[in-house]
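A single protein chain has been omitted; all remaining protein chains appear in their positions.
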Amino acid sequence: MRKLSFLSFIFIFFLNHLYAEDSQFFGIAGYRVGPYAAGGTPFFTGYIDYLKLLNERDGGLNKVNITWEECEFEYNTAKGLECYERLKTRGKTGPTAIHPMSTGVTYGLMDKAPKDEIPLITLGYGRTDATDGRVFPWVFPLVTNYWSQASAIIEFINQKAKDGIQGKKIVLLYHDSAYGKEPQNVIEQEAKKLKFELVKVPVPHPGNEQQSQWLQIRKERPDWVILWGWGVMNATAIKTAQKVGFKRNKIVGNWWAGSEIDTEAAGGKVAKGYYAATLNLSGSDFKVVQDIKKYVYDKGKGGNEKYLGTVLWNRGVVAALVTVEGVKKAQSKYGNKVMTGAQVRWGLENLSLSKDDLKKLGFGDMVPPIKLSCENHEGAGLTRFQQWDGKQWTVASDWIGGDKKLVRNMIEKSAAQYAKEKNITPKCL
Amino acid sequence: MDKLLDIENISLSFGGIKALTDVSFDVYKNEIRAIIGPNGAGKSSMLNVINGVYKPQKGQVSFKGKYWENITPFKVANLGIARTFQNIALFKGMSVLDNIMTGRSLKMKSNLLEQALYFGKNKKEEILNRTKVEEIIDFLQIEHIRKTLVGKLPYGLQKRVELARALAAEPELLLLDEPMAGMNIEEKQDMCRFILDVNEHFKTTIVLIEHDMGVVMDISDRIVVLDYGLKIGDGSPQDIRDNQKVIDAYLGVG
Amino acid sequence: MTFFLEVLIGGLLSGVMYSLVALGFVLIYKASGVFNFAQGAMVFFAALSFVGIQINFGLSFWPTLMVVIILMIIVGVLTEKFVLRPLVNQPQITLFMATIGLTFFLEGLAQLVWGTDVHPLDIGIEDAPIEFILDRFDMVISAFDLFAAIISGTLVVSLAIFFQVTKIGRALRAVADDHQAALSIGIPLKQIWAIVWSVAGFVALVAGLMWGSRNGVQFALTFVALKALPVLIIGGFDSVLGAILGGLIIGALEKLAEVYIGPMLGGGIEGWFAYVAALLFLLIRPEGMFGEKKIDRI
Partner (left out) sequence: MFYRENGQFKISYSKDQALLTISQDKFFIFALVAFSLLIVPFIASDYWLTAILIPFLVFTLAALGLNILTGYAGQLSLGTAAFMAVGAYAAYNFQIRVPNIPIIFSFIGGGLIAAAVGVLFGLPSLRIRGFYLAVATLAAQFFIPWLLIKVEWFSNYNPSGVITTPPVTFFGFIIDTPVSKYIFILVIVILLTILAKNLIRSKIGRSWMAVRDMDIAAEVIGIPIMKTKLIAFAVSSFYCGVAGAVYAFLYLGSVEPDGFNIDLSFRILFMIIIGGIGSVMGSYFGAAFITLLPILLENIIHFLAVALSITISSAVTSVLQLLIFGALIIFFLIVEPHGLARLWSILKEKLRLWPFPY
């Protein structure tokens, strides 16, 4: 065994020299295989497609060529960390910024990344309290975090529901795990504030069998169901809703339950009317998508055309966008050369994308305007809602903010506890 | 001669099948007591009753005048009764040495921590018992196979190792279930020698089941004959030879 | 009361879906004494191949079914040739291990050939409440569940007949009792194993179609194997009938528990309740539902 591993050591050594030339290297730990491949594949395709676009169209970042390597980790935490360590050794200045794309890996990197001076971008997942950049200088739960989303979902229901949410009965159907517990505090407090009845129904992992949960729901006869699901649980939930005859247009999913995968796996028409939150709109009319088609796919360099414009592919593009813009911002301060992790961190923390900037970049309103600061690593905190019309997602609301004050307080409280446990003294870098 | 073991009207049945019906006999200190009988006569069942593997529906067993209630094989072992099995019950995955060492389990008292550290008391104990085991190994002349896995040994030697394991417990009463089954003549002679030596050297009382009439007649002091779970004869080899019932049972007449 | 019945019936019906998976395990355990860890992978492999062929070659339902059945038979035969035969007469644990290898292999192969996207699977029966029952008794019974129940019912019956009546079936039972003896009286062990694995593959296909059309065909199909374990515990690893009854019992128990006990404990107890139930059952009856008590003869 030891001999063999020595061999592989040589291989890794060899590979290190592939990215020696002067380029901004993007390390990507992704999953296109294993239990959650269906979600990973479009996301990482989009991410890479955008990087390709920049090389093809603009010749990189301010003339700095972009290179990347994708390391497959199959959503397995140990493997994910292995990928992270491997990517760390690649490129001239390391992997620029890492998108862990998995709860387990995110937690695993909380300690490591700061030591290695590599920014973590957790786009719509991970630790919500990382929004407080004074405690988590290196972590960026960009665009919108879980708690803002939860609060936004409540506000959305409040808008949709006839004469408001007050006095209504809401069921929170959640994946019984850390991920599923994340929104509960927020929703409970909202329930107190807005005086609606909250019933929490957990679904054990993996959630491919929800008979009993939905019979409970049917018994409760709630006005709305919030679906905080993951993986196969989403499709099953929608299916089982139909089975017990619960109206799909009274279900609101969160953004990991709001992609084509979930609705189509349930069989397109079954999901008709189903609402879901998102931090990025789907659709391929945006200029950036057209450009990717023109500059990347038409040259036969694209990943897989069928994903273009889907929710998760677009999310991948957005993920790439914020990362890249972070680098650009850094370049504007440190000069147009290859940026180090530390410089990118500064760039991200001072990132600001106004409506016009986004328009110029060809994103239009695919994402809300973003403005970060040391205290706020979230940037937007806005959520949008889409509805499944049986074939595709259609916009069903404007950008919704939710109860910012409530969320902020909770974040600071939780971040403070983390700081205490890790004995960190909160400060801006 | 004082009684070591006393079997009183034992009846045992599995579901409908009667394995033993109202069997009684006794074993004197330091004698060699044989149980014989055709196949399915309930010989092994008898031994299993004695060391608590089977619970008889009726009847009692007393050891050194003490009756035992809800006995378990473990308790029996504690009383100083060891046995070997008809179809060898050695620990196939372990070396001969370890197999015999297991026989010393009751003699070793060091606790888990001491064992984990393998230090002081435990180490002494290990060495001490190893010496004892080595004596038995010498006694049974199996030095050369000490470290071999028992699974790899020929049948005859396995039987011998099993005897060694039983002896390692330094039992007062030794139950041997067909110790010579399937052995060739030389091996049988060896085994006879060992049994007699054990009986005389360690002063161990022996109850054995055996098919080979010749052997039984030669080495045992007294013999019990079972047939279809009933006792049909009990006495010295000579009495048994002349017992008509026994002859019939063996010739299958009557 | 209606609600109780609703939960109970719902539970029984989803129990049938568990039995369907358990069945595959039982067949193989019966014939080759192997606990086939790859059963879940086989379900995934079969279902994914099915939709894969449907999509890529635009075949309709029945032809696809034929193709996949043949495919599963090939898998069965190859497994016998390259995995079981070289390992014949090895201890159980070794064979178990081999099926672990098989699991990785099948999962890899399926994803290599057909990709990793989630596919919907529509076998034409809508998973919606039967109107008339809903109106009459205000009770939700899914047409699909009934259909699934009927399918697995027929499957079990036909398997039972297959084993009782046909020559292969008798041979198989002989093999199950004692490999050596079976061999000695000239039963072709290899063929029997190949056949059993093929049948298990077919059962996996059926399970894959049922679960796939409920959850969508995706990697998560491999998880259904876990649903089958407590069923096997209660029903016994080697009893076809046990698999069915076990499934029904587990299904009903876990649903009732989730609905009536769950809320007191904070819910989500389904995940472990089945196992605890199976455990308690074993403590009362270690030999399982149909296994007979055996006396240690020494």
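Worth pointing out:
Going by the order they are written in, the chains are A, B and C; count residues from 1 in each one.
Simple rule for what comes next: a contact is a pair of C-beta atoms (placed from the backbone, for glycine too) under 8 Å apart; a residue touches a chain by one contact, two chains touch by 3 or more.
Predicted model only: the values in this text are computed from it and were never measured.
Among the displayed chains, contact with the absent chain in the complete complex occurs for A, B, C. Touch with the chain omitted from the figure is made, among B:Asn51, B:Asn199 or B:Ser220, by B:Asn51. Residue-wise, the contact with the chain that is not shown comes from C:Phe82, picked out of C:Phe4, C:Phe82, C:Phe137 or C:Tyr260.
Those residues of subunit C that touch the chain absent from the view are 35, 82-83, 86-87, 90-91, 93-94, 96-98, 100-109, 111-112, 116, 226, 229-230, 233, 237, 265-266, 268-269, 271-272, 275-276, 278-279, 282-283, 286, 288, 296, 298. Those residues of subunit A that touch the chain absent from the view are 1-2, 4-5, 7-9, 11-12, 14-15, 18, 30, 32-33, 37, 41, 70-72, 74, 76-79, 81-82, 84-86, 88-89, 103-104, 107-108, 110-112, 115, 127, 176-179, 181-182, 184-185, 204-205, 414, 417-418, 421-423. Looking at subunit B, the residues touching the absent chain are 51, 53, 72-74, 76-78, 82-83, 85, 89-94, 98, 101-106, 108, 110, 112, 115-118, 122-123, 125-127, 130-131, 134, 165-166, 169.
Here, only the chains that are shown with their structure count from here on.
Centrality by C-alpha centroid: the chain sitting nearest the overall protein C-alpha mean is C. Per-chain Cα centroids separate subunit B from subunit C by 48 Å.
Distance between chain centres (mean CA atoms), subunit A to subunit C: 36 Å.
Multi-chain contact residues of subunit C, defined as those touching 2 or more other chains: none present. Of all the residues in subunit C, the ones that touch subunit A in their complex are 3, 6-7, 10-11, 13-14, 17, 111, 116-120, 122, 126-129, 134, 140, 142, 144-145, 211, 214-220, 222-224, 227, 254-255, 258-259, 262, 266-272.
Of all residues in subunit A, those touching subunit C in their complex are 32-38, 41, 176, 200-206, 208-209, 211-213, 215-216, 218-219, 231-232, 235-236, 239-240, 242-245, 261, 264-268, 270.
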